[in-house]
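Please see the structure below; I have some questions.
One protein chain omitted, others in place.
Chain lettering (A, B and C) follows the sequence in which the chains are written, and residue indices restart at 1 in each chain.
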Amino acid sequence: MSGFARRFLRNTGAVAGLMILAAILVVALAAPLLFPDSPWMMVADPLILPFQDGQYPFGTDMLGRDIGAGLAYGARVSLMIGAVSTAVAVLAGIAIGAAAGYHGGWVDDLLMRVTEFFQTIPQLAMAVVLVAILTPSIGSIVAAIAIVSWPPVARLVRGEFLTLREREFVQAAVVIGQHPGRIMLTQILPNAMSPIIITASLMVATAILTESALSFLGLGDRNMMSWGFMIGASRTMLREAPWMSLMPGVAILLTVLAINLIGEGLNDALNPQLRHRGED
Amino acid sequence: MRTMPDHSTSADVAPLLRVRDLTVPLPGGERPYAVRDVSFDIARGEILCIVGESGSGKSISAGAIMGLLPHHLTPERGEILFDGVDLLRLSETEMLARRGRQIGMIFQEPMSALNPTMRIGDQIAEVMAVHGTHPGPARRKRVLDLLDLVGLPDPATLQHVYPFRLSGGQRQRVVIAMALALEPALLIADEPTTALDVTTQAQILALIKRIQARMGMGVMFITHDFGVVADIADRIAVMEKGVLVEQGRATEVLDSPRHPYTRHLIAAVPTGRAVPRGVTVEDAPLLAVRNLIKTYTTSGGPFRPKRVVPAVCDVSFEVRRGEALGIVGESGSGKSTIGKCLLKLQGIDGGEIVFDGQDIAPLSQAAFRPQRRRLQMIFQDPFASLNPRQTVGRILTDGPVAGGEARAEAMARARTLLDLVGLPASALERYPHEFSGGQRQRVGIARALALQPDLIVADESVSALDVSVQAQVLALLKDLQKRLGVALVFITHDLRVAAEVCQRIAVMHRGCLVEYGPSAEVLGASREDYTRRLIEAMPGRAWDARRQPASAA
Amino acid sequence: MTGAAMLLVATLTPVASQTRGGTLNLIVQPEPPILILGLNQQSPTQYVGSKIYEGLLTYGADLKPMPGLAKAWSISEDGLTYRFTLQDGVTWHDGKPFTAADVVFSADKFLRQVHPRVRPILNRYLASVIASDDHTVEFKLKEPFAPFLQLFGTDNMLVVPRHIYEGTDFATNPTNQHPIGTGPFMFQSWTRGSDIVLIRNPNYWQKGLPYLDKIVFRVIPDSASRAVAFERGDVQVLRGGDVDNVDIKRLEAIPGVEHTTKGTEMYSTITSMLMNERKPPFDNVKVRQAVMHAINRDFIVRNIFFGIGKVATGPISSTTLFYDPNVPTYKYDPKQAAALLKESGVDVFKYPIKILNYPYGTAWDRLAEYVSQSLQRVGFNVQIEGTDAGGWAQRVANFDFDTTFHFTDQFGDPAIGVSRLFLSSNIVKGSPFVNNEGYQSPKTDALFNKASSSLIPAERQKLYSEVQNALVRDVANGYLFENQNVTLYKGEVHNLITSGVGTNSNFATVSLGK
Partner (left out) sequence: MSAGSPITGAAPAQAPKATPTLDHTPAQSVLPQRVPSMALARFILAKLVKGVLVVLCVVVVNFFLIRLAPGDPASIMAGESGSSDPNYVAQLRTQFGLDRPLPVQMATYVLGVVRFDWGFSYRMKLPVLQLILDRLPATLLLMGSAFVFSVLLGIFLGVIASRTRYTGRRRWLDSLIVGGALLLYATPLFWLSLLMIVLFSVELGWLPAFGMETVGAGLTGWSRVLDITTHLVLPTVSLGSFYMAMYVRLTRASMLEVMGMDFVRTARAKGVAAPAVIRRHVLRNALLPVVTFSGIQLGQLAGGAVLTETVFGWPGIGRLMFDALMQRDYQLLLGVFLLTSAMVVVFNMLTDVIYRVVDPRIAFEGGR
């Protein structure tokens, strides 16, 4: 697979994205080392300006909590929510899409009606209702985001399976006597992975934005310091302390941008002919 | 063979096109130059055929002339004099004035050569609009004349039609109409008939020759099919890996080729004469197909009637153990459908498929699965028939493992299979994209043999390969079939290939079995007029007659 | 007020010569569901409705009753009969005359069915209400109820038009979309999600009033946008809660802007921390006392509510009648809190507690976070549980919480606004503003009942002082701070706050000068 790595690294944007994401991951993992006590602790005077006080380079919020700690622990929550909800959505999407795409007939119709049903209600509205029902907590937010974001994956996987099912190497697998289950898993799925990976990378980005929107609307998890929470909390202080909402906003921007750039890189690396044709 | 006008290139008449030392570097390719020091001339009213295998640089020379090469391919040196003007030095605007007006071009893929969302008439009229010719009503009239010139029915209504309503052959006629709209001095035809049926191909070749003679155009005809070359070429240029190895009058190059590569290519072309071979007559046939019926129904909605299209109607034939049956027909004749039905990749709507005494048609997929081992298939497209994400070793052992064999044991046998089909044992750990077309097809054959089948269905297994590679694979198939006593059902549209391999041939037309008998009888003295028409449409038959028979099998 | 019929005839004489006309732009948030007082008691409904409807009385800054629709009133010797003489020449907005029958219908039929606060009091105390003639009404009580006279403002016993509501289903009466009252302003239009417009009542019974031509209430869901609206001059008055406290500091400093904390005496809202005393660890009084020591209430007022508020001493707010400052005090002292916890013998870490977040704005989120941190510092095992308005009301009404916060109005008299939170008889599921914490003390029950029926203020003061001492010692609730509502208004607005109900007055005398 060195060809893949070579093509991916040639895309400067993707490399930059990788470095940013790596830095954010390091900060997230090292949060307990960098900031020993919890981000909720009131450690200093409130509203210290950033880059003023050596000990608190990012300043403090209206309760005297260290914003730097908030950003670090916030990274954990946001990335975790993004990753877990996307993983759940992708797995569900693959299961449903594969079954619909491979078997066709009434199975396909039934599953597609279900997918269509989920897509008739706008995503954010559905997420808000689900979180209100399950009462706001990390678990309910992840579940809500997963439930609203699996349909596009299902449609994508169905499309891939429909076309790949007709391909000759799949018919060859039938001819040599492989069971449908194994055919789906070992023959078709590996070849459908590239569009799935690209969509998944974008879904992580969307999940982080949705979590911050939910926190902004007051439906965030109260015990988890997340970036969305910080923006929501700092909203009232927009005029007195604009930097309090600026920094988490920039943090979200950078993370989502990095993930998008990596997604673009994956896209070019995984199906080179698309990029090549664009050249001439 | 059409009578050859004596076109010796006299010194005083300057050639229409003079290409000198054309050299185009190939950055990052498998060889330094796509095309190196290529020189040839095309006189007015002359058809020069450029022949060579895929990747030999024929299309790139054409692209250089038209100035349509992609960004990363720019000619390094050489000149292309057209009417005394070097096209390589011209600016884009100057080239624009010539493209379509003085140089026309037609391409290989008729199905995607036309803008799907623009009517036929408008696409043809565009050429005139761009060059500002035939203003006003004259343009509309010219479009109708051109449609009529290229032999399309009812031009008045046809001009308003969208491309998707036309067949491959009809679309190619439209592309030709577009290229010839302004009666260019030079026409470049890049494999114009490769994607067409034999009968349609014959009509298009005749059309090009008729128009060329009337307009006195120079034609640069690119192809890899020697049959086509023999029918149409005045002069021939042979290219190998970007170098023009031989050039000369058609009869000289075809009948007494000087360069070893040319000789090797010509030898690889099957002669199409059936070699009678002993047919081992046995009592019960291995496979007996009786009154097979298969129909396709387009899905009708709650308010739309279902549309039923018959693909195979009432076909019966038999295959004996160790025998090779050829199923021949044009596209849409139902031959591939029969192949899929035999292997139960598709259900059937009537009739029986008796394999070794048992009718396998009504069996469910699960019930039939243990039997699958005895019926195997070789596919057409070497690039699509192998899973790109699996190593060759894994591909060859998936079948036996599915049948319950241990992976290690299957792997051992896979090595012997690779040897059998002429591939190195090291291939086991490598991925399909590391092999050439021919090598991949050999892996496909090995996969089929892995389960020691009694019958193999080969669906167009060589039509995607270059001539020379085709010859090797066919030889391998014939050898294996004899040595292992495997029955073979060989599906193809190419009569020459069928004659080379099969003892008996079945000719299909629009889903029905037109003729069925020993290949020598069917090809030599056919009783059915459709078969005769099919045989006559084969390009280069005259040249075949002149050639001594290919080395006996 | 012993037995002497008190005839007070004082109509409000206009002060200086006021400029007439102009439009007053206000903010109402959140958008009221309906404008019919009685059917709905939320503050936005109260803010708009108090300009349309009137009660028999209004109340001064000192909470003393002043004439409203009644120009005079008297209380019998035994405190059981209240007689009101009505103003004459009063008409409803639809032109029909206002008579004593309207008052009887409002009290006896309308409020008794729909008003959740007034209903239990009427059912328990009111024997009968009759109209002796067109201009006099007599209320007869079953037993004396000292604060009865406090109930005749528009937030409790308002008067509704009999000819519209009698015999109809009050909740779905079509005129609910077009309120008809006797007040200085009449309803003109309501564009949902955008604005409510009231216009001047030309034949208002107080001649020459109101001064303003039109009042516009604008609906702006976002607090930052509301601050911007006031700053740009699109709106002239901001009430407590319209903008976040942090903006109040900034807006006060703008030249030409006035501010006052007066006008909240009738409500004197107090914020308290409910601790569910039905299960450990809060069933132990020492643990509750430790909590009081663990929380720095000055920090809360200064940093979370930006100095707008006063640390509370006990259950009764300092601006309510019968307030008594000398009660036990709980100084912020984490060490003493830890000592008390050791004394209580309860290992609080073993009982994980969840703070149910009070979902009415970002300040309350900060309060939950601060309390959670402070309690963890002295050894509690604390989590914050998020919920939305619907979930909070349900959980608290069913006593399904460990601890949470809420703020309650006191309506001038402990018998109305305070006793309902601590009487064991009021441990009733269904509403978040009853004895939800489950405090039970027969001693305080008896004190409350005696105080509410006694007519002698001095005696009530002694009883209420005793109650306050007991409730503070037992930490029946965690008394955090008295909410101060700052009203901000542009200089050109005159006579905005003239009574104990502040901006909930009928704005008859409000005018726009230079």
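For this structure, a couple of remarks:
Assume a contact is a pair of C-beta atoms (placed from the backbone, for glycine too) under 8 Å apart; a residue touches a chain by one contact, two chains touch by 3 or more.
Model, not experiment: these values are computed from the prediction.
Although it is left out of the displayed model, the omitted chain contacts the following shown chains in the full complex: A, B, C.
Here one chain is not drawn; of C:Gly314, C:Pro432, C:Gly478 or C:Gly502, the residue touching it is C:Pro432. Taking the complete complex into account, B:Ser336 is the one of B:Gln212, B:Gln247, B:Ser336 or B:Ser385 that touches the chain left out.
Taking the complete complex into account, A:Val128 is the one of A:Val128, A:Ile141 or A:Leu189 that touches the chain left out.
Considering A:Leu71, A:Ile141 or A:Met203, the position touching the chain not shown turns out to be A:Met203 (whole complex).
Checked against the full complex, the candidates B:Val24, B:Ile42, B:Met66 or B:Val245 give a single residue touching the omitted chain, namely B:Met66. Residues of chain A that touch the chain left out of view are 113, 116-117, 119-126, 128-129, 132-133, 135, 149, 151-152, 156, 159-160, 195, 198-199, 202-203, 205-206, 209-210, 212-213, 216-217, 228, 231, 235, 238-239, 242, 245, 249, 252-257, 260-261, 263-264, 267, 271, 274, 277-278, 280.
Contacts to the hidden chain, counted on chain B, fall at residues 66, 68, 71, 93, 96-101, 104-105, 107, 109, 111-118, 126-127, 130-131, 153-154, 157-158, 160-162, 164-168, 170, 175, 178-179, 195-197, 298-299, 301-304, 307, 309, 331-332, 336, 460, 493, 510.
Those residues of chain C that touch the chain absent from the view are 23, 25, 30, 33-34, 39-42, 116-117, 119-120, 171-172, 176-177, 191-195, 197, 214, 216, 218-222, 224-225, 228-229, 231-232, 234, 387-397, 408-409, 420, 428-434.
We take it that only the chains that are shown with their structure count from here on.
Here the CA centre of chain A is 47 Å from the CA centre of chain B. If you average the Cα atoms of chain B and of chain C, the two centres end up 90 Å apart.
For chain C, the set of residues touching two or more other chains is empty. Contact of a single residue of chain A with at least two other chains is seen at no position.
Against chain C, the residues of chain A that register as touching in their complex are 40-42, 46, 62-64, 132, 135-137, 218-223, 232-233, 235-240. Against chain B, the residues of chain A that register as touching in their complex are 167-169, 171-179, 182, 186-187, 190-191, 279-280. Considering their complex, residues 223-224, 227, 244, 246-247, 250, 303-304, 357, 359, 362, 365-366, 368-370, 372-373, 383-388, 390-391 of chain C touch chain A.
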